[in-house]
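A single protein chain has been removed from this complex, and every other one stays in its place.
We call the chains A, B and C, going by the order they appear; numbering starts again at 1 in every chain.
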Amino acid sequence: MSASHHDPLSHPEVQLASGRGYVANFLVTTLLMGFGLWLSVTHAVAPLTLVAVTSGIAAVAVGVQAYLLLHMNLSEAQIWHTVAMILFLPLFVVTIGLTAWMFHGLYARTMIMSPHIGAFLHR
Amino acid sequence: MVIGQTVKKWLRFTYGIPMLFLNGCAHSGLLLLEPRGLLSDTAVHYFTLDVGIMLLIIVPTALLAIWAMWRYRRGGRGAYRPDWSHSGRIELVVWGIPLVTVAVLSYLSIKAIYELNPYNPTILARTHKAAGRPLRVDVIATDWRWLFIYPRQHIASVNELVVPVHRPIRFRLTSTSVVNDFLIPQLVGMIDVMPGMRVKEAMVVNKPGHYLGFSADYSGAGLSWMHFDTHAVSVAQFRRFVAAARSSGRGLTDTGFNRFARPFIAVGGARQVFGRVQQGLFGHVVREVMRGKVWRTPMDMTENMVRYMKQQRAEQNAGEY
Amino acid sequence: MSVMSRSENARSLGLWDRDHEGHDVIGTRTFGFWLYMLTDAMVYAALFATFGVLSHVVNLAGGPSPAAVVHPVYAYGETVALFVSVLAYGGAMVALKAGNKAALIGALGAAMVAGGVFLGLAYSDIERLFHAGIVPQASGYLSIFFGLILYHALHILVGMVWMLVMIVQVMTRGFTSNVVYRLINLRLFWHFQAVIWVFVFTFVYLQGTVL
Partner (left out) sequence: MGRLSLRQIPYQNPILVGTFVFALILGAAIVGLVTYHKRWGVLWREWLTTVDHKKIGVMYCLIGLVMLFRGFIDALMIRTQQAIAVGPHSPGYLGALHGYLTPFHAGQIFTAHGLIMVVFAATPLLVGLMNIIVPLQIGARDMAYPYLNALGLWLTAAGAALVMVSLFIGNFAHGGWYGFVPYFELPYSPGVGVDYWLWAFQLSVLGTTLGSINLIATIVKMRAPGMTWMRMPIFTWASLSANLIALTTFPVLMVCLALLASDRYFGTHFYTAGMGGNLMLYNDLFWVWGHPEVYFLILPAFGMMSEIVPTFSEKTLFGYATMVIASFAIGGVSWGVWLHHFFTMAAAPSVNSFYSVTTMLVGIPTGVKVFNWIFTMYRGRVRFELPMMWAVLSLFLLLVGGLTGMMNAFATNDYMWHNGVFVVAHFHLMVLLIAASIFGSVEYWFPKVFGFKLEARWGKAFFWCIVLGTGWVFIPMFLLGFAGMTRRLDYIPYTQWGPYLRVMLVGMGFYILAVAFFFMHLYVSLRDRAKNRVGADAWGTSRSLEWMTHSPVPAYNFAFVPQVHARDEWAWRKEQGVADLKSGPYRDIHMPGNTGVPFVLGALALALAFALTWRIWWLSGLALALCVAVVIVRAFAEDTDTVISAQDVERAERRYHDGEVVPMEEPMGRPTPRPAT
């Protein structure tokens, strides 16, 4: 509880900072998001393709951020951070994925679509 | 599944034991184990298999545990080997037995789920090809009564379900306010009855008789009195019921239903029959709820309910029920 | 082997760590905070699961469709503001590595300003919607739409307050180990908001145009 005799600035987590990485991250993610924006406002692709492509873009952007911003790597200082995140990833997928699956089926089985509400289907 | 059959027979026998114990009379009250419908029969069939297979594992395990404790108790006969802590062969068996059991049970479970799928029970299609056109019944759960609408007959009945035997019944169910759970222990399993949604259930009664039905999910103060009677009758008797309802009962319109659905604790029963039910009432109720229609629970059925209950008590004592 | 020699053998391995230094305080603190951030990510996962369930057509309840609610170009402005703020915080971390107090305070200030711009943009966007009668009470979809963006905005607000506290602490305390671990935690917190925003922007705004 008293590690104060070490210089805190020499701690590996301080030394992780990399100006070049942060700038690269800024450029890449801003451009990726810009590309997604361009796709959606110009309606350049079909809706389903848009969903797929933008999801892909988001995945790439988050990957870049995880590596360059959050410094997810296997170095000794960061390994437990990375392990913890890898542990959570499947749980995010499970929570969202299984929920979506269940409710997709439930809507089909229990909802009576009246014409009144159906009118919004393709708006 | 020869083993399954044997196990089943044996288990049927063991059901008797607790019955003998507790009240010795012919009717033990263990409703779930006395199925009188096609679906409940099937469910009990799989239940028996499941329990049998599990007991094949659990009983020897329990005996093993008792044996180990007895033999290796301090001062017992077992040889003390403090350093023994691993055996690959035992580990294999220890993982293997549960794995195989779960595999078998999973197979059975999936088979049962499809056979008893409330929307389309395959067991019904397989065994009831020539049973004729199914009877449609729309069920609406209110706070705290059950309304059974017979859409083709344009009649409805409150807290009393009358159905012909051997003919498939197709239910559509919804609720006006909160989630209920539709259950007739001897005939059909539970299904959630949800407001703003429509679920389906199917049922075939094998024996004429009088069966109890319950609301299983908690729905508020009137839950305990939200039970209903199911009368499984012959075709002729069912026709008489329909005719009697048509001639005597009052009508039920969409606006009339709005009044009917107000919270009411059905102490002492709430039987009622409606002769002319507006067409499409079920769909109307579902849509109304989806649009946000709410039948609020007044404070005197929650916080201040002592007075309400006292009043009901007085009415009960006065013989009004 | 006799008992005596066995115990000597064991003793020679060293039974007690007489020079126990304590653990790495900064590393332990940031690890715990990272676990906390992951729980926050789980909160977002649950919110996104809710969003997935409540963006079916019946959840509009006859109200405005997602395409009529979202404004992706505007949201891209928020995106850039947030990414600039994150970049500025990165600058603060570089300054910390160099031990440069003034640069660190300046970069934190810049990150706060950019965060403020993000909040301002978000505020005017929500204001616009409220004026059009598009409120969380109107439908299930709108409830979770506002739920998501308001929860994210709340994080930005908290982050800005935290930055203010850190500016004061850096000025008064200098780079003590407590201040340093808090700066690293704030880095995790702030950079994490950018990650979450990528999801919000993509799933709520971009894909909202075709729902």
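For the reader, a short list of remarks on this structure follows.
One rule holds for everything that comes next: contacts are C-beta pairs under 8 Å (C-beta built on N, C-alpha and C of every residue); 3 or more make two chains touch, one makes a residue touch a chain.
Model, not experiment: these values are computed from the prediction.
Although it is left out of the displayed model, the omitted chain contacts the following shown chains in the full complex: A, B, C.
Considering B:Val199, B:Ala245 or B:Leu281, the position touching the chain not shown turns out to be B:Val199 (whole complex).
Between the chain not shown and the residues C:Val58, C:Leu129, C:Leu183 or C:Val200, the one that touches is C:Val58. Interface residues of chain C with the unshown chain, by the touch rule above, are 3-4, 6-7, 9-11, 13-18, 20, 22-24, 27-29, 31-32, 35-36, 38-40, 42-43, 45-47, 49-50, 53-54, 58-61, 63, 136-141, 143-144, 146-147, 161, 165, 169, 173, 176-178, 182.
Counting the whole complex, the residues of chain A in touch with the unshown chain are 1-2, 4-5, 8, 80, 87-88, 91, 94-95, 98-99, 101-103, 105-106, 108-110. Where chain B meets the chain that is not shown, the touching residues are 18, 22-23, 27-33, 40, 42-44, 46-47, 50-51, 54-55, 57-58, 61-62, 64-65, 68-69, 72-74, 76, 78-87, 90-91, 94-95, 97-99, 101-102, 105-106, 108-110, 112-119, 143, 177-179, 181, 183, 185-186, 189-192, 194-197, 199-200, 212, 214-225, 227, 265, 267-268, 289-297, 299, 301-303, 305-306, 309-310, 312-313, 316.
Just so we're on the same page, only the chains that are shown with their structure count from here on.
Annotation: 44 Å between the Cα-based centres of chain A and chain B. If you average the CA atoms of chain B and of chain C, the two centres end up 48 Å from each other.
Those residues of chain A in touch with two or more other chains are numbered 111, 116-117.
Counting partner chains per residue, chain B has residues 290 touching two or more of them.
Those residues of chain A that touch chain B in the shared complex are 109-112, 114, 116-117. Residues 119, 194, 197-200, 283, 286-287, 290 of chain B touch chain A in their complex. Chain C contributes residues 21-27, 30-31, 34-35, 38, 41-42, 45-46, 48-49, 52-53, 56-58, 60-62, 65, 67-68, 72-73, 76, 79-80, 83-84, 86-87, 90-91, 93-94, 96-97, 99, 175-177, 179-181, 184, 188, 191-192, 194-195, 198-199, 201-203, 205-207, 209-210 to its touches with chain A in the complex.
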